[in-house]
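Let me begin by handing over the structure; questions about it come next.
Note that one protein chain of the assembly has been removed; the remaining protein chains are unaltered in position.
Every chain is named by a letter (A and B) in the order it is written, and numbering of its residues begins at 1.
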Amino acid sequence: MTLDWSVFCKDTLTGEAAPRCFSFLFGMDPNADPTYLDWLFTAWGWTLSVAGLSLVLALLMGVMIGTLRTLPPTNLLNKVFAFLGTVWVELFRNIPLLVQVFLWYHVVPAFFPVMKSFPSYLLVSIALGLFTSARIAEQVRAGIQSLPSGQRNAAIALGMTTTQSYRYVILPMGLRIIIPPLTSECMNLVKNSSVAFAVSVPELTLFAMQAQEETSRGIEIYLAVTGLYVISAFSVNRIMAWIEKKSRVPGFIAPSASGSH
Amino acid sequence: MDLDLSFYNWALFTSYLQKGLIFSIQLTVIATIGGIIVGTMLALMRLSGKPWLVMPATIYVNTMRSIPLVMVILWFFLLIPLMIGKPIGINLSAIITFIAFEAAFFSEIVRAGIQSIPRGQVYAGQALGMSYAQNMRLVVLPQAFRNMIPVFMTQTIILFQDTSLVYAIGAYDLLKGFEIAGKNFGRPIETYLLAAVTYFLICFTLSRIVRRIQQKVAIIR
């Protein structure tokens, strides 16, 4: 079986070979029809955008919810927060991601009409972000609970309020500890962004499906798409490794906190 | 905003959902069993120490773990007909895909489980004169598998959720059943909501059961 890579230089509208492989993407010729290569890279851009947006939402909500679940049950408000955190996590962990995407695309806008005007990539990002936030919350919870209880005690003994103890003592160390499971969660998020095809976001997976149908050169198309997914996940891995290096505490050997599956 | 759930009754279930639910369950069960079998083989290959076994297994596992599941589903659906020379049914393609995909994840669980058995157990077996295969079969694997049962079950719940992705090749699973029901009755909102509730109830109940089993099954040292 021979691979014919020239498909990428084909014009997407006419199916013929285009003069340049990158036609309009990098401003070379704004009037030309896009080639499959242009389309591939535009799709990659969509994948990265959805992933990026989801990641921001997932981190914000995940750290917040994970922290809420570790609050000491000393008063009613803390217990309520902890319960809400548990509800959040169980809700988003027990419904498949694809079903959640459909919920945000079909069901929620019916209850909140303002969302009917939201573009589909935004709704997918919300779905993916909240789905991932539940998993990140569990990792944050595990990380915080792996800290020696004396750390919290020491902060409180110095007169810090609960908020201060989390901000200056518990979270700085807790978040450092969970960088490894957080890394694999971020890589999962990039892979999970593929679910956006179901609501017609023009990302890599949808490109793979459509381009394969059009050109019948499935293997080449799939290889390119797969390659870009692998590169994206690998880049995330390297960025997290850089963050880990930058935030390393001299002389500290972390207790291992394996994030839950 | 009014929801009309009046159409949700047994007739709906038998005509649209039953077929989908059966396939989702079939897929989950077959992929779990197949995944554990193949996964155990992969794990043993990676732990064998022989490079000609370790390398292919490691490449396989790492590849499966770096690609989105939807892409893997598309790949298998494209490649299998090319390799066997004739078209393949959607359901069969899905089954083969999931066995192959989950095998990678189960192999990681099995590998971690085997490595968590203290070395002293292996030494004890060797001191009694057991061969590597006997040691594995009689000492290590029985203990490792017993520890791994809760993790296997958790992975199965995740597998069940992942089966919804066969949507990509149009397979008729539980989610598709809901979708088609929704289209036919013109009530997509209620059906997607019901789909979410159904999946939630199934997965939540299963995860509670897993938690209960976790306490009973652990080997006390």
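Operating definition for what follows: a contact is a pair of C-beta atoms (placed from the backbone, for glycine too) under 8 Å apart; a residue touches a chain by one contact, two chains touch by 3 or more.
Everything below uses one rule, namely that contacts and distances are computed from a predicted model.
Undergrad: Quick one: the chain not pictured, UniProt calls it what, "Phenylalanine--tRNA ligase alpha subunit", "Amino acid ABC transporter ATP-binding protein", "Dimethyl sulfoxide reductase anchor subunit" or "NADH-quinone oxidoreductase subunit N"?
TA: Looking only at the record, the undisplayed chain corresponds to "Amino acid ABC transporter ATP-binding protein".
Undergrad: From the touch rule at the top of the page, work out which displayed chains the omitted chain touches.
TA: A
Undergrad: For the chain left out of this view, which of A:W5, A:F83, A:F234 or A:F252 touches it?
TA: A:F252
Undergrad: For a quick check of understanding: of A:M173, A:C186 or A:A211, which residue touches the chain that isn't displayed?
TA: A:M173
Undergrad: For the chain left off this view, which of A:S6, A:T161 or A:S235 is in contact with it?
TA: Only one listed residue reaches the unshown chain, and that is A:T161.
Undergrad: On chain A, what residues meet the omitted chain?
TA: 74, 148, 150-151, 153-161, 164, 168-169, 172-173, 176, 249-253
Quick note on the criterion: only the chains that are shown with their structure count from here on.
Undergrad: Using CA atom averages as chain centres, what separation in Å is found between chain A and chain B?
TA: 22
Undergrad: Give the list of chain B residues in touch with chain A in this complex.
TA: 1, 66-71, 74-75, 78-79, 82, 151, 154-155, 158, 161-162, 164-165, 167-168, 175, 188-189, 192-193, 195-196, 199-200, 203-204, 207
Undergrad: With touch defined as at the start, can you tell me which chain A residues reach chain B in the complex?
TA: The touching residues are 1, 90-91, 93-100, 102-103, 106-107, 110-111, 187, 191-195, 197-198, 205, 208-209, 212, 218-219, 222, 225-226, 229-230, 233-234, 261.
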